[in-house]
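Just passing along the structure, written as structure tokens.
One chain of protein is taken out of this complex; the other chains stay put.
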Amino acid sequence: MNKSKHYLLPDISQPGKIGCRLPELDVPAVELPPRELLRQELALPEVSETELVRYFTSLSRRNYGVDTGFYPLGSCTMKYNPKWHENIARFPGFQEIHPCQPVDTVPGALQLMYELQELLAEITGMNAASLAPMAGAQGELAGLLMVKAYHRSRGENRRRKILVPDSAHGTNPATATMCGFEVNTIPSNGDGNLDLVSLTRLMNEDIAALTLTMPTTLGLFDPQIAEISNIVHEKGGLLIGDGANLNSLLGKVKFGDLGFDCVQLNLHKTFSTPHGGGGPGAGPVCVKSNLADFLPSPVVSKDKREYQFAKPSASIGRLGAAYGNFGVMVKAYAYIRSLGAEGLKEVSENAVLNANYIKEKLKPYYHLPYDRTCLHEVVFSGNKQKAKGVTTLDIAKRILDYGFHPPTIYFPQVVEEAIMIEPTETESKETLDAFIKAMIEIAGEVDKEPELLHNAPHSTPVRRLDEVNAARKPNLRWKMR
Amino acid sequence: MNKSKHYLLPDISQPGKIGCRLPELDVPAVELPPRELLRQELALPEVSETELVRYFTSLSRRNYGVDTGFYPLGSCTMKYNPKWHENIARFPGFQEIHPCQPVDTVPGALQLMYELQELLAEITGMNAASLAPMAGAQGELAGLLMVKAYHRSRGENRRRKILVPDSAHGTNPATATMCGFEVNTIPSNGDGNLDLVSLTRLMNEDIAALTLTMPTTLGLFDPQIAEISNIVHEKGGLLIGDGANLNSLLGKVKFGDLGFDCVQLNLHKTFSTPHGGGGPGAGPVCVKSNLADFLPSPVVSKDKREYQFAKPSASIGRLGAAYGNFGVMVKAYAYIRSLGAEGLKEVSENAVLNANYIKEKLKPYYHLPYDRTCLHEVVFSGNKQKAKGVTTLDIAKRILDYGFHPPTIYFPQVVEEAIMIEPTETESKETLDAFIKAMIEIAGEVDKEPELLHNAPHSTPVRRLDEVNAARKPNLRWKMR
Amino acid sequence: MPSPYIPNTDQDRAAMLRDIGAGSIDELFQDVPAQFRDVTFDLPPPLTELELREELYRLSRQNASLDDYACFLGAGYYHHFVPGVIGHITGRSELYTAYTPYQAEASQGILQAIYEYQSLVCQLTGMEISNAGMYDGSSAAAEAALMACRITGKKEVAVLSTVNPVYREVMGTYGSGQDITIHELKPDFEELSGKYACLIVQQPNFLGYFEEVARYARLAHGAGVLFIAIFDPISLGLFQPPGSYGADIAVAEGQPLGNPVSFGGPGLGIFTCRKEHLRQMPGRIVGRTTDVEGQPGYVLTAATREQHIRRERATSNICTNEALVALAATVYLAAMGRSGLRRVAELCYHKAHYAAKAISKLKRYSLTSDQSFFKEFVVRCPTPPGKIIRLLLEEKIIGGLDVSHLVANGMLLCVTEMNSRQEIDHLVTVLEAL
Partner (left out) sequence: MPSPYIPNTDQDRAAMLRDIGAGSIDELFQDVPAQFRDVTFDLPPPLTELELREELYRLSRQNASLDDYACFLGAGYYHHFVPGVIGHITGRSELYTAYTPYQAEASQGILQAIYEYQSLVCQLTGMEISNAGMYDGSSAAAEAALMACRITGKKEVAVLSTVNPVYREVMGTYGSGQDITIHELKPDFEELSGKYACLIVQQPNFLGYFEEVARYARLAHGAGVLFIAIFDPISLGLFQPPGSYGADIAVAEGQPLGNPVSFGGPGLGIFTCRKEHLRQMPGRIVGRTTDVEGQPGYVLTAATREQHIRRERATSNICTNEALVALAATVYLAAMGRSGLRRVAELCYHKAHYAAKAISKLKRYSLTSDQSFFKEFVVRCPTPPGKIIRLLLEEKIIGGLDVSHLVANGMLLCVTEMNSRQEIDHLVTVLEAL
């Protein structure tokens, strides 16, 4: 129905059009400042509101979201987001408040933040929290800066290394570097767990911390967690959690109990705020008492019935110009309040059930490198298919033709041709069955019609895109005058 | 991307699912009334919020609206609707007020209604208005009931007939019947104007009124309007306007000046409230002083600075349980306030310019029964194409393949194989040019590949639907237990 | 300054005029006699979006919104819970910016949604068929009366005196055109004359109480009179639907199904009847069919009843209806489902009875009837209710409807799932103190 030619804003721009009219000046005009301060020309497109709306509406129709269908992007927890929480976040009393207003004009906002800190601390079994980080990676940054400050405060300046498992998300090693640490990689063992031998060998007084994703990016719970914690702590290191996969432990297991000193959470995953096509997110950090004084600033404190912003005594400082992504906090708070303890537990249980169901159903067709119970996600390998000349990329693109978003691919890097499927708890058995059926059909196509996969996708608004050329000859913007 | 099998709510229903959770009872339960009052079973679908949202989102993606593209549906004035007006209508102070609240708790609502009455009266050049009618057709009903009451009040009970031009919209004769009138049809003359000879012949003391659409449904302004008004009024009849086409006269011409005693407006057309897929609308009636006492109830009156609902002294009564479609009024009011007199004039001028542009550009390709300046819309005939075996229906379906919504077809019935194109002022020249190009290509296809048209549409979610069978064996609902 | 809603630029206009061969836009209005052209319009100056927003926000804030008040007002429009999901779906612009789905292939979304609506309404009411909706409950009732007259060829309509008086007034308006007379019957009649086209009963009635609908159905059918029920759709979560007590036509105000009260409009006229009356039904109807490839699809059907085909012989003049409100009702019924709608009805029932009991225990207040009721009931106040309603407002409570013209010192109170125990207790405390 939408046979549309490709066009961009400059193509529909015409001098004299306007998308939004502004009032006339209602005060006397004054002289403009000296000419050298003034801009000569401003070449922005000019379009009417009609054309604007049609253009962006048509873009939206060329995009796939959770509301369009199943989105089993591993590690990303693409769950359905309760619609009403969107409205709550738009209440004028939440959206139309200025960060520099006197705090006693925004007690509701501070109460919400304070309670969210408390709720997250309880959910993770930690002692304190700061909501300042604006995404998971910034939460990681906060964590490792706290590690640094902590050791410094104890005079242990020689701890300049961070241990990172080989299965870790890219943000883990990248964050370590940003914090001036050297990264030592620890391999996984044959079961997909951390190789304890290596850990023991590498762990020493130069190590500031081990960053551990739990459950791991292989979707597995590492049963050696108590030993790992011991090994790290015995040598004076800290155990820092990447809590991006908390969705599988919600209401069941507490990070604090597992020995973690700090964990960052991805509110935009576990706590059901939509991803927005790549953000905004929020990455609060929860810590044990030993790190509480180092938390990023500000935190909200409560004194009698008064809420205040406070700077922890040895804070690593601010991570942003305000208090973190408040709009995202509102939705996460709404989510926790709507579920309660029992509801959170149902979330993780169903997320895990769904992942294991897919695992069992697809195991006969795709290589399963770690054949054990998984938690929120399952990682297959496209090795079998690769041997027949069909790559994981081909499979992913073919999945699009079946009306599903593809899983995460080629991550974690420890699994060759990885296919990482995270169904989440908001999907029904019917949906999983339909996806499983498609995956099985695709496995059949690999044998019978491999060309179908090499040329996939066939039914998307564009066919397979040339990424190599995009990188080689970057075209990163249009120009107009 | 959306290769979806057809399904309906019962197909995704499963016992035990729920789309919205409700609170527990917070008061003691009491006994239920006697069993014979209670219902035994309630077979409604059970779906989760996720599934609900996906289902209706996917339905929306199978629908074409103004925001998707050009929608030149003649007589329907499918203009772009300012987005912000949607938000205004949802302000809690407008949306969350109860019609039976004491009026002094809703002064803002009454002020808005009062001012809208005044604005519409000014725009139409009439003396009074009632906002009670909930759509154009109900406005017509109000008009003809006023005609009846008016004549009765003067003892002229013999006026039992209404004159209706043959080009009139179906609601005009249907309304006359609902009001107990007999319909006498007046033919159009060769220019598309009212045949004055017939009018003179038919007009007598049995005639209660002539209902006239102005501009006519042929998109033409009848230049004989002054004579028409004279002829009707001389014999004691009333001139009742169908104002659904006001978009072309906004800010230019006043109905009152033309001699009309009453006119209904379609706020959901002219005043830019979206059509909602078929409603809600609003059909206020504006009248001259002679009919003011008969207006449907209630109207809003103003006394000093106090607003009140009032019942005109000889009111035809209520048309609905409340005050009309208030939510629609808010948007229409916002629209008028945002445009002002100058803006309204720009609306009609551009609407008329756009229609004439299409007329000139397509005239060489499609038969133009009335080759004269048109106002807001132009009516072609598919006669030429029909002679080659391609019907107007085929052409309309083929237009879908070009990404446009088809024009209105087979209306008005005075034009054979009518193709009624109303571009409105919210479309740009570029869009018109693209549409014109498509129409010309289609005219070419009629000669070269008629099969393409017979089998059209080719690119819609479903292909051409069997309407005959639908009517013959009505399947009007699903059943579930 | 150019308008954001008119994309043509001056150059565009010039080029188009050139192509048309006209010297000016005014020339295009040449058919309008000169004396009627370019008159002045005395309207307030235009407002930009920013100004409009401020002005209308201020206006809206003058109204006491149910978001900020406890509301015990019903009487035909009800403050029920509207699940947040509904606005997100009715806000899909492909749906709300579309016209009536005349071109089926481009309108499958709306058509299928209407088919769902018709089906859900039939399931809810136990009736055989439903149309796509009318303007509101009262006009649906009026059209039902006209339809009964068409079917029976009679011109007299009997309406129970316990039917919402405003509905009776609307029937009167609609009937007046065809000289149909509306007779008001007291509830206790034992026999019905065959002169009536139909008997119209509201269940529960205007004052909230249940009527003996089975008896009325028997009396009506015994006399060759059609039986028309006006029902409360929320009550059907718990109580007998019109299809099970013999209604030939059943209508309702559909606003409570997922729509805000919105000052009484837009609402939704639910209109259902027995299958045999299909050809006499007013309004749009969607049917399921197949396309040339055999795929299922939906179209407007049975259009030969309608004004655009049948003109003066149509069953009604209705054209535009309340499609978007019907869509909201569709989503509501699907979101609530079997158990949810029952729960809503139960919450209303128990809370209303809790409130009634507490108020009846107050020294100076009493209930005016001991009949069964659903969520509304009449309280006899110690002083004229108008005064009490004023005083309640000061406590941020919107009280009931003053029905002292029907019941001495009577106030019609409504309690729904939106009223928390705390709100009810507060109401009771305040009433006691007045």
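Letters A, B and C mark the chains as written, and numbering starts fresh at 1 in each.
One rule holds in what follows: contacts are C-beta pairs under 8 Å (C-beta built on N, C-alpha and C of every residue); 3 or more make two chains touch, one makes a residue touch a chain.
Model, not experiment: these values are computed from the prediction.
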Open item on the list: List the neighbours, among the chains on screen, of the chain that has been left out.
Closed with: A, B, C
TODO: Sort through A:117, A:130 or A:175 and give me the one touching the missing partner chain.
DONE: A:175
Task: Residue of A:20, A:197 or A:387 in touch with the missing chain, whole complex considered - done: A:20
Open item on the list: For the chain not shown, which residue from A:109, A:129, A:332 or A:379 touches it across the whole complex?
Closed with: A:109
Task: Hidden-chain contact residue, picked from the options A:52, A:126 or A:202 - done: A:52
Open item on the list: Which parts of chain C face the unshown chain closely enough to count as touching?
Closed with: 4, 49-50, 53-54, 57, 67, 81, 83-84, 88, 91, 93, 335, 417-418, 420
Open item on the list: Contact with the hidden chain only, please: which chain B residues?
Closed with: 1, 14-23, 47-51, 53, 57, 82-87
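Note that only the chains that are shown with their structure count from here on.
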Open item on the list: Measuring between Cα centroids, what's the chain most distant from chain C?
Closed with: A
Task: chain B and chain C: spacing of chain centres that average the CA atoms, whole Å - done: 19
Task: Between chain C and chain A, distance of the C-alpha-averaged centres to the nearest whole Å - done: 45
- [ ] Would you mind pulling out the distance in Å between where the CA atoms of chain A average out and where those of chain B do?
- [x] 48
- [ ] Specify, in ascending order, the residues of chain A that touch 2 or more different other chains.
- [x] 1, 14, 48-51, 53, 57, 82-83
- [ ] Give the residues of chain C that touch two or more other chains, as numbers and ranges in rising order.
- [x] 3-7, 12, 48-49, 83, 85, 87-88, 93, 106
